[in-house]
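Here's a slice of the assembly, chains where they normally sit.
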Amino acid sequence: MGKYFFTSDYAEGCHPKVLEALAAANMEQCTGYGLDPFCEKARALIKETFACPEADVHFLAGGTQANLTVVCAALRPHQGVYVAATGHPNNHEAGALEHQGHRVLTLPTADGKLYAEQVDAAYRQYAEDPFNEHWCQPKMVYISQPTEVGSLYLKKELEDLYEVCRRHGLYLFVDGARLGYALTSPACDFSPADLAANCDVFYAGGTKCGLLCGEAVVLLNDALKPDFRTIAKQNGAILSKGRLLGVQFAALFTDGLYFKICGAANKEALRIKAALGAKGISFVTDSPTNQQFAILTPAQYEALSENFELGLTEYLPGGLLNVRFCTSWATDPAQTDKLIAAIEAL
Amino acid sequence: MGKYFFTSDYAEGCHPKVLEALAAANMEQCTGYGLDPFCEKARALIKETFACPEADVHFLAGGTQANLTVVCAALRPHQGVYVAATGHPNNHEAGALEHQGHRVLTLPTADGKLYAEQVDAAYRQYAEDPFNEHWCQPKMVYISQPTEVGSLYLKKELEDLYEVCRRHGLYLFVDGARLGYALTSPACDFSPADLAANCDVFYAGGTKCGLLCGEAVVLLNDALKPDFRTIAKQNGAILSKGRLLGVQFAALFTDGLYFKICGAANKEALRIKAALGAKGISFVTDSPTNQQFAILTPAQYEALSENFELGLTEYLPGGLLNVRFCTSWATDPAQTDKLIAAIEAL
Amino acid sequence: MGKYFFTSDYAEGCHPKVLEALAAANMEQCTGYGLDPFCEKARALIKETFACPEADVHFLAGGTQANLTVVCAALRPHQGVYVAATGHPNNHEAGALEHQGHRVLTLPTADGKLYAEQVDAAYRQYAEDPFNEHWCQPKMVYISQPTEVGSLYLKKELEDLYEVCRRHGLYLFVDGARLGYALTSPACDFSPADLAANCDVFYAGGTKCGLLCGEAVVLLNDALKPDFRTIAKQNGAILSKGRLLGVQFAALFTDGLYFKICGAANKEALRIKAALGAKGISFVTDSPTNQQFAILTPAQYEALSENFELGLTEYLPGGLLNVRFCTSWATDPAQTDKLIAAIEAL
């Protein structure tokens, strides 16, 4: 028997109810390319959940694919995207947005978040430069909720950011690869409807929230809607068996499964956080969601690695390590207990 | 109860054995991005099946994605791809290869195939033009096996084509979205190993051959191997739960499942073909595989559509219709019987 | 002393008056990037000449650059351009439009022109296909006036084409690399204002009409205007010494120089055409402009090549040759006389 993984929220397959739904639908015949009744049902459930009846909902297979397709559909060739230095497109997408022709306009961040004032200042620097026609034109703000480092935007922060975006004609794009963990965090002060009311496009991630694969892109701003399917197709992002995504998302958004499983994962993560904190261990950021980035000594890391796979993320100055503890729908509370015992024994 | 679909080979989910494998593996923890033991096992099985131990095997989610990723990885910016007029990238990919920057160099075809002499002549026209540095440079030949219209390359045709390609420094890329139907067609005179020995890169399609999704790209020519994963990532083509593809392909290539199910589908298609032929109905091309493109009158189409969904593909001159009859692993022979009875009653 | 060139209209430098203007302006200091008084003056002259006071005028260095920049600025990623099979972007730009990500939608042509009915039919085939979201979306019609084979659109043909374009939401883009020869052809039945009233964007070419380099892009449709300079910059198409183009175009559009020199070139070309015709020599197309594409025997070609450089363009069936005779502002009538004498002596 191998070590138990706390490395990521994509270490297992899908939630059993999702698997059941796939099995139940398996022999039902339907049309392809996401035009099937399963996708239709999933779209309706998502629009209801996020209280956005006028939205267009598209199902894509993964997060980088969602990011590049949205950016490709939204921007003209000379336009770029503000992204926090810790943002996924800035580091971990092999230059996907640049491959689409768009510059990533990196902004510094201490906690993984972008703030309204910061975006306002950056945009005004652009807008007020008399030679700005020689610059890449900012046109979108990309944020992730929760962020790549586990932190969470509060409602007021989102509203302020969106206000700045609208004032400057910037699209606000919320990467919700782990959105379920944000919405069910004890620190969360906004509803699904609040999110949909405060951005131009977001996606509710499935891959990291209980599905085999899949991200539900929700287009709120009408300007982003035309021909999205063709642009997705052009980027290889339309599955012929689109049902695979429809069936899964319909299951995920039935009876609040999405919220139940993400809430449970947060609970396990926060137990780990508390245990680490009780040992005086500090964190790279203060995360109220399913990812905890703890600062360990090599000895601590080694000790915990005896029985657990953890996510060694970064070598920090002073010989310390940034280690990710990540939970998911699949996390076994008994294993969390064992991990906590190991932490207490450090 | 609705009509029975003979429209496509992607109307159902996946083969029951594939679903079983997914269920069996579901709670096993593993690493992400296709580096897991399931993918490793599937790679080994595929390399064994196609007798290409030195190949690199990558699992992507769909056919257009496979096409654009391979072309992106293989070509320099000024290079283009010869494609038959009926070829998938020429019509049905929303300009995916052009979006990657590459020109599709369309060649005429009567039967969906490209022939060695034709490619040789086209390339020599390019090579001998004194101003060819103002042209897009041909660098790849894309074919599909079987073709989009159901026809099949014979072994000698493939060998001749590959010989021309090597002579002119062109890569030969075989789209095998439906490769299983080619390899198990009664008309097929080549083995899996013969295919792998006569091209630079091919893929064995899963989506249309029994999987929920997935194409196995097999890189044979060493020049195509470096950094393929990074280029796939950049195009949003790496699933974080890569296991989804590994588990499925491992099941598909275990105990010859791939061949069994595709062979059975061909059998059903050829029964339909025979019935249509017996009624004097002719075909757009002579197909020995799972897709039959029959030329029907509107009355015939209407009559058969009473109980069956068929693929109306094209309006032909003279008011006739090009109608696709397509079978798959999921085709119920009892339904084929009923369809044949309906054909006989025309 | 070498042979006299009738190969092209870019075999010499620039018209002496243009050189004079460059010399006169040489030491005048000004700002860069096309924002100088010379460019302003040239813009005003062009807008006056074409009776389009609301247009935006941008000066670029060459024709392929103008084509790719206009297409880049006008289209979304999934959109393509209808181009005649003989069109410059279809053959002689090394895949420049595809490099910008856009598909060239080639239409057949007998005389180098696209016709309203043909474009209408092609677009309707797209628009009526139920699966057209899997196709590249046509969004622009590219034509050249005169065409690459010397032929000329009549006013009614342009009007009809533009009507079809507007009906279907297609931009009409007129490549006027040799526009001066069109406007001064004896066969021309439209004015500069007529041209500007019947398209969304055109350019008046300078390189082939008396300048060292330069094309004046005239944006008529407001939708094409935003950020054109930034998109040009991004494509390396903004000269820091933009004055080079402004000074030249101001000279070209002063006192009707453009029309005088192009008219004179046409006159020489038509003398050659008459001489060839008088010998019973036929033409690939009937051209009323400065390029004549004659069908010669190898012996005829050889005989004329003794004293003249001619443009061997294509090997025709039956061993015949497509040979270009091209005149320009620089063509010496005495040399035309000698060429005609040689033709008469065939």
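For clarity, chains are labelled A, B and C in written order, and residue numbers in each chain start from 1.
Here is the rule we use: a contact is a pair of C-beta atoms (placed from the backbone, for glycine too) under 8 Å apart; a residue touches a chain by one contact, two chains touch by 3 or more.
Predicted, not measured: the structure shown is a model, and the values here were computed from it.
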Subunit number of the complete homomer, 3 shown here: 4
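Assume only the chains that are shown with their structure count from here on.
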Middle chain, criterion being Cα centroid separation: B
Inter-centroid spacing, chain C versus chain A (mean Cα positions, whole Å): 50
Chain A and chain B: spacing of chain centres that average the CA atoms, whole Å: 33
Contacts with two or more other chains, residues of chain A listed in rising order: 230-231, 233-234
Footprint of chain B on chain C - complex, ascending: 77-78, 80, 91-95, 98-104, 106, 131, 133-137
Residues of chain A touching chain C in the complex: 33, 72-73, 76-78, 100-101, 133-137, 227, 229-231, 233-234
Chain A to chain B touching residues, read off their complex: 2, 4-5, 7-8, 10-14, 16, 19, 22-23, 25-32, 61-69, 93-96, 99, 207-208, 212-213, 230-231, 233-241, 243-244, 247, 309, 330
